[in-house]
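A protein chain is absent from this complex, but the other protein chains hold their places.
Note that the chains are named A and B in the order they appear, and that numbering of residues resets to 1 at the start of each chain.
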Amino acid sequence: MTINIAGRNSSKYLQNRILQDPSFGIFVLLVLAIIVMTFLEPSFATGRNVTNVINAMMTVSFLAIGMTVVLIAGGLDLSVGSTMAVTAGVAGKFIIYGMPMSVAFLCALTIGVGIGCINGLLITKLGIPDFIATLAMLGIGQGVILLWTQGVPILGYMSGAYYYIGGLNKIAGPISIPMIVVVVISVVMTIILKRSKFGLQLYAVGSSPISARNAGVNVDAIKISAYAISGLLAAIAGIHIAGRTTTIPPLIGNGYEISAIAAAVIGGASLLGGKGRMIGALIGALTLTLTRNIINLVGIKSSWQAILTGSVLIGAVLANRASSEFSRKRFRRGKT
Amino acid sequence: MQDNAFAEVSTSKSGSQILKMSLISKRYQGVQALDDVGLVVQSGEIHALLGGNGAGKSTLLKILSGLTAPDEGTIIFQGRRVVIESPRSAQELGISMIHQELSIIPDLSVLENIFLGQESLITQRKSWTPWVNRREMAKKVRSVATEFGITEEELWRPAGEFGALKKRSIEIVKALVVQPKILILDEPTSGLEEHEKELLFGHMRSLQRLGVALIWVTHHLDEVFGLADNATIMRDGKMIAQTSIKGLNLGDLISLMFGTPAATLIEQPKIREIARKNGSEDRFKTLEVTGFKREGVLKDISFDLWDGEILGIAGLAGAGRTELMRALMGIDRLESGSIKVFGKIEKIGHPEKAYELGIAMVPEDRKVLGILSEFSIEKSISISKLVNVLKSGWLNAKKESDLASEFISKFSIKTPNSREKIRNLSGGNQQKVIISRCLNTNPRILIFDEPTQGIDIASKVEVHKLIRELASAGKSVILIASELHELIRLSDRIIILREGSIVGEIESVPEKIQIYGYEVVEQDILHKSSRVKV
Partner (left out) sequence: MKNQSKFSKMIAIDGVVILAAFVLMVIFFSLKADSFLIPDSIRYYINEAVPIFIIIVGLTFVIIAGGIDLSIGAVLGLSAGTSLTVSMWGWPFWMAVIVGVLTGLAFGLLNAVFTTIFKINDFIVTLGTLNIAAGALTVLTDQIQLTGTKDTSFKRISGMNFLGLTSSIWIALIIVVVFELVLLKSPFGRRIFATGIGQVPALISGINTQRSKFGAYLISGGLAGLGGVLLASHLNSVQSGLAGGYELTAIAGAVLGGVSLAGGRGSVWRAIVGALFLTTLNQGLLLMGVDPLIFQIVTGLCILVGVVIDRAVYKFALTFSTQTRESNSQFLRGKRFSL
């Protein structure tokens, strides 16, 4: 959160900043993995695979961005996967019902935000612990989409435009609409986090709710907004994944909450709150997607994916804790 | 727009009455925390608020800063009667508080910490804007920050990087941002090194120059002289005196703060007649502590404990008394140090082990650390050693209730029956249950950390008697008590801690009292624990 102020742009300073960046380690690993794979696996560096990876990464990216916001505020949202499924269903079904695509999308986004707000209200106003409230919401969301679709995948909503939104059709070269949306959202969110009152207060609430309240921050409002943002991004993910997969099986969102948490934590967000960045969320999403792609390419069956994600989640939390303990020690030593 | 945001602060004239709290009362769950207390503060003065633990200072300040509401009483601020509903409304009135625990958010930069919750201050003309302008913030706060020792560059660094003094300074600057008329400083020197304290006092003088009235809570009485103008002294939830510091000496303050009130005089434990000499043939060491060290908390502490003695541990808040006991119980890990129990070197890595070795502890802060709130009296007592109530491997209800009944009648615990939940008992009875829990393990060494905190006078007397009896029965007792008269009158020997080190020891306390008189012993302890040379 510190800012590079003018006059400190010496190359040495820049070098230090890059080396000390919390995501530096994982970034090096990613680059190494990419280099090794390029040499070992001819099908890895092909254009088709690369666009595949990027498109698959988009869904997780949306969710990871939302999850990072919630984690910064010191919460956790287990409902993102099922919110994504519900909003995908809303988008798909409403188009089938004959609504214009834009209206259907607007409904999906509204419902996403609504679910987020409900989560936030349950947590702040009724005092239900984050995990429990969003876990219950996960169940409810899943139930709603199952009931609505009767367990039958939703089909027949795809149109020309939707192929673009799903990232299956590109607008220029390898560039697709979801890519642009992800970039725009992460840039906007970065600016909000770094430059706005809301961003400042978000970090404060996550770091220490008591201190934040003493300073006059409306802690409840900040938390509710964080969940609303997570809901909004889950809805965007829902709209996107409906286009990417061209059918919506009702359980489409299952397990995505774990990917989202894992990606956010890999990107440096902490379950203890007060930490996290957008670029981290993207790096986390890329790591996760790339790992899956790699194990696919080297011939491990895709059924191993869930095992992998679960292990990555626990591993990432462990690593995150170890590194934060390390930096806490550094703080103590550097005490002035 | 002005560069210096604080130019307007010193508008009020020095000497006029800015705050008057009168007849403030507050009860917490049957305990009278404040009883018709008043506080008058002149603008631009440094006003010391003094009193021992549990005197009611923090409750009074909580009321003033809007964290809690008084049951009765009025607050007049700048000639107007006000109701302070929340920290926010206190701030809007011009009352800011710097809490004893640092409330800096480590992940935010210094600048962000300073303006947290007050971001709109620098965007007054465009209060709708959602953005924060850090450059504007820095510009605004620069000169004041420099005055309080924060450089321009440091404004941009994460606050977590800095030490205690810088964090205090950050909090002072943060408090100044809202242009307060009154600033409350709760133990601002805690955690500061000697030379840092001097710097902080300098800061306090600068604040005074800015026209801010300071309400200053401190345990270090010697600091008050030469800095504070007036003092309000509290004891047991009552206001004892409001006086000018000029013309007073330390002794006056001490007797005001700790002077034994007539009402409780009768309840004082009698000074023990004979103190048995440690080291004589029929005595043995139960505990030998050597070189306990923990970063920033304990510095090379060594002491012995003998059978049948009550070892008092004196020291001000933050001296490391509780931390020492936690280390003894195996709750904290030490950097170095060894411990011998009954002459055998032991490694205590967990309270479980401490209990096995015959060490038991009655913790401070009964409600949070002491009671298992959902348990009945029976369960609360038996939990420390379940083997005592087993019958062929299973918990036996009869044995459990017999055990409880035994302690209930022994300590006359007031309860409808032994199945009553511990949380429904009064403080004194809860404490008796916790002591029973310890005694259930048949310990040879007992640690009492503030055993009479927040319990009524009758129960206090009983607890005192109990501690005496335990020692007479040959058990070693370590006693921590902030109420000095309690500590002095109960202990056979007292060691004095200050900032994590032992700074003094008084052997055979009862004898000393007989020879020199109680007052001298008390003064001696106070002086040693508060760094004053006599």
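Before moving on, here are some points about what is shown:
Keep in mind that, in the parts below, a contact is a pair of C-beta atoms (placed from the backbone, for glycine too) under 8 Å apart; a residue touches a chain by one contact, two chains touch by 3 or more.
Small disclaimer: the values here were computed from a predicted structure and weren't measured.
Judged over the whole assembly, touch between the missing chain and the shown ones holds for A, B.
The residue touching the chain not shown here, chosen from B:Leu390, B:Ile457 or B:Val503, is B:Leu390.
Among B:Asp365, B:Asp402, B:Glu469 or B:Glu519, only B:Asp365 touches the chain left out of the display.
Screening B:Glu198, B:Glu352, B:Glu469 or B:Glu519 against the full complex identifies B:Glu352 as the residue touching the chain left out.
Screening A:Lys170, A:Lys194 or A:Arg321 for touch with the missing chain picks out A:Arg321.
Residues of chain A that touch the chain left out of the display are 76, 78, 122, 126-129, 131-133, 135-140, 142-144, 146-147, 150-151, 209-210, 254-255, 257-258, 261, 271, 301, 303-311, 313-314, 317-318, 321. Remark: the residues of chain B touching the chain excluded from display are 329, 331-333, 350-352, 354-355, 360-361, 363, 365, 368-375, 379, 382-387, 390, 393-395, 423, 437, 441.
Everything below uses one rule, namely that only the chains that are shown with their structure count from here on.
Rounded to whole angstrom, the centroid-to-centroid distance between chain A and chain B, based on C-alpha atoms, equals 44 Å.
Contact residues of chain A toward chain B in the complex are 1-3, 5, 195-201, 203-204, 207-208, 210-217, 274-275, 331, 334-336. Chain B makes touch with chain A in their complex at residues 87-88, 91, 97, 99, 103-109, 112, 115-120, 130-132, 134, 156-158, 160-163, 166, 174.
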